[in-house]
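Notes to accompany the following structure.
As you look at this complex, bear in mind that one protein chain is not there, while each of the others sits in place.
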Amino acid sequence: MTTQVFKIPDSFKKDVRYTFCPGCDHGVAVRLVAEVLDELGLTQNTICAASIGCSVTIYDFLNIDTIESPHGRAMAVATGVKRAKPDKFVFTYQGDGDFASIGLAESMHAALRGEKISAICINNTTYGMTGGQLGPTTILGQVTTTSPTGRNLEYYGYPIKIAEHIALCDGTAFSARVSLDTVANIKKAKQAIKKAFEVQMKGLGLGFVEILSSCPTNWKMSPDKAHQRVREEMMPVFNLGIYKDVTQS
Amino acid sequence: MTQCLTGKKVLMKGNYAIANAAVLAGCECYFGYPITPQSEIGEFMSGKMQELGRAYVSAESELAAINMTIGACSTGAKAMTSSSSCAVSLMQEGLSYATSDQLPVVLVSVMRGGPGLGNIYPSQGDYFQATKGGGNGDYHLIVLAPSTVQECADLTYKAFYLAHKYKNPTVLLADGMLGQMMEPVEFKKYPYPEIDNSKWALDGAKGRTNRVIRSYAPLASNQCVYLEELYKKYKLIEENEVEWEEIGTEDADVVLVSFGSSARNAKIAAKLLREKGVKAGILRPITLYPFPAKRLSELALKVKKFITVEVNMGQMVNDVRLAVNGKVPVELIHKPVGIPPAPVEIVKQVEELI
Partner (left out) sequence: MEKVIVIAGFGGQGVLLAGEVLANAFMLDNKNVTWYPSYGAEMRGGTVNCSVTVSDDEIGNVESPTSDFIIVLNQASFDKFEPLVKEGGTIIVNTSLANKVQNRHDINYVFAPITRLAEEKLGSNKMSNILSLGILSVSSGLVSTSTLEKALNNVIPPHRRNLIPKNVEALKLGYEYDLLKV
């Protein structure tokens, strides 16, 4: 008698080559999304709005209907999808630059309208696909290809704390920041994603999860060191936690 | 103004006629942001769509509006947005994506003065914007140009039909004059067949492999194949969908070419010229893309001169010149912005040019 303890989620494609950089947390995040879609029985009732950046390739890995959005517009595209087909489960998968820089207006307004959609935002403090430039979440002092001496206030100002901002919007039902640096945190991340999906299914409003994620390639670090950076440099600025949960109040 | 009428002549602004026709065409989703001179469209839709339980969003920007329309269209829904000139500029990215994604986006563009903020008076200064596109890459938008309030309604129907038939963004290109003027209009039933979108639309991948609507083709070879396919579609559109109106061209020495609101005055001018003994005719393109280039090139074999009448600094005149290809001279009568040149003014200028 054997028990299956590990399987590839049904929402995950079986026959594709994984194209994220080695050690990148995107892979874990996408897998968590797939597991939650499976567990909530959503795989065949979901439409995803993909974004621009490393996150765009989500449609290569998941067995779900997907539309690619222009840079920053995933929340607007998702709004259109959901308003046209309110009975479908709709989520976006974006990076911090897409969600909180070029798409900040779309993101905030979707939250303010209380769109019944879910949004996953990968925060890796840089523009990954274009080669590691300064982004809206780049932390003070961080060296990037467009902040060669580190982010300073004079030239760049402050990074944005996305989960806190989204939590402030009255239409947000759930907003949390999680991390993928340890197994325990990965488990918590999955719970948060599930919650963000469930609030949509219950029609409570926007469900949002910001995922602190490593980018070993652009950070020029080993995967281990990258996770260490997530803990030591990112978490003090971007505190983990649930910032809003209407089901708890 | 919240009624939706069929089978009765009513006096209505062009903007309301467009909105009313959109609802009658079965538009399920409207997304928009206010801008003069087209705000009545969003105002009408806000009430009507809610009354009918259809989708309406006051978008945070035109960027959001066009992308919401893209999202809705990806599910096969009939969806539209409307805007004007400087704000249509903000939609160019979305339109480029929508052509690449092959989505049936309907955009109502009610032109005002430009460039930049310009002013809110009528203009045809966005002929280039609509027909040549401000977005990146090789693509075409189908462009329909109404000339009366009745056509505002009829061509709105057609815009939905063509957008879905060809899975290509379609623009109803009106202007501030047509948007703001009232004229009697009669709404027929939506006259076109419903297009089956079930072969490509996103609906949750139940019992089938998943669908991805995307424009990102990482390999150059993919993009080559893709563009060749896309342009086969445009060839089909050019062969099948060119529409124009032609009056008095059989024996004409001079043919006025004019679209939209200015064509109204050009038509009267052609009539006045005939009364004065000038053999004048008029060709009014109704589709600006596809452009009636073939017909113009046929006419160029017997006509002595073409004169375009436009409210801009001379835009469509370039397409007429391309079509005529040097066979006969092509001149321009224009007004930079505002109400089109009056018929007597056109007559005067034609007499100077011939």
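Every chain is named by a letter (A and B) in the order it is written, and numbering of its residues begins at 1.
Definition applied: a contact is a pair of C-beta atoms (placed from the backbone, for glycine too) under 8 Å apart; a residue touches a chain by one contact, two chains touch by 3 or more.
Here the structure is a predicted model, which means the values were calculated and not measured.
Student: For the chain that does not appear here, which of the shown chains does it touch in the whole complex?
Tutor: Contacts of the omitted chain with visible chains: B.
Student: Given that one chain is not shown, which residue among B:Arg264, B:Arg284, B:Lys305 or B:Lys335 touches it?
Tutor: In the complete complex, the chain left out is touched by residue B:Arg264.
Student: Can you say which of B:Met181, B:Ile237, B:Leu273 or B:Val320 touches the chain missing from this structure?
Tutor: For the chain that is not drawn, the touching residue is B:Met181.
Student: Out of B:Tyr30, B:Tyr56, B:Tyr97 or B:Tyr121, which residue would touch the omitted chain in the full complex?
Tutor: For the chain that is not drawn, the touching residue is B:Tyr121.
Student: For review purposes, identify every residue of subunit B that touches the missing chain, sorted by number.
Tutor: These residues of subunit B touch the chain that is not shown: 9-11, 36-37, 120-121, 176-177, 180-184, 264-269, 339-340, 342-343.
To be clear about the criterion, only the chains that are shown with their structure count from here on.
Student: Could you tell me the distance, in whole angstrom, between the mean C-alpha positions of subunit A and subunit B?
Tutor: Whole-Å distance between the two chain centres: 39.
Student: Would you mind writing out the residues of subunit B in touch with subunit A in their complex?
Tutor: Interface residues on subunit B, with respect to subunit A: 28-29, 31, 55, 57, 59-61, 63-65, 67-75, 77, 79, 93-94, 97, 101, 202-207, 209-216.
Student: Which positions of subunit A touch subunit B when the two form their complex?
Tutor: Its residues touching subunit B are 43-47, 49-50, 56, 59, 62-70, 72-73, 76-85, 88-89, 105-106, 109, 113.
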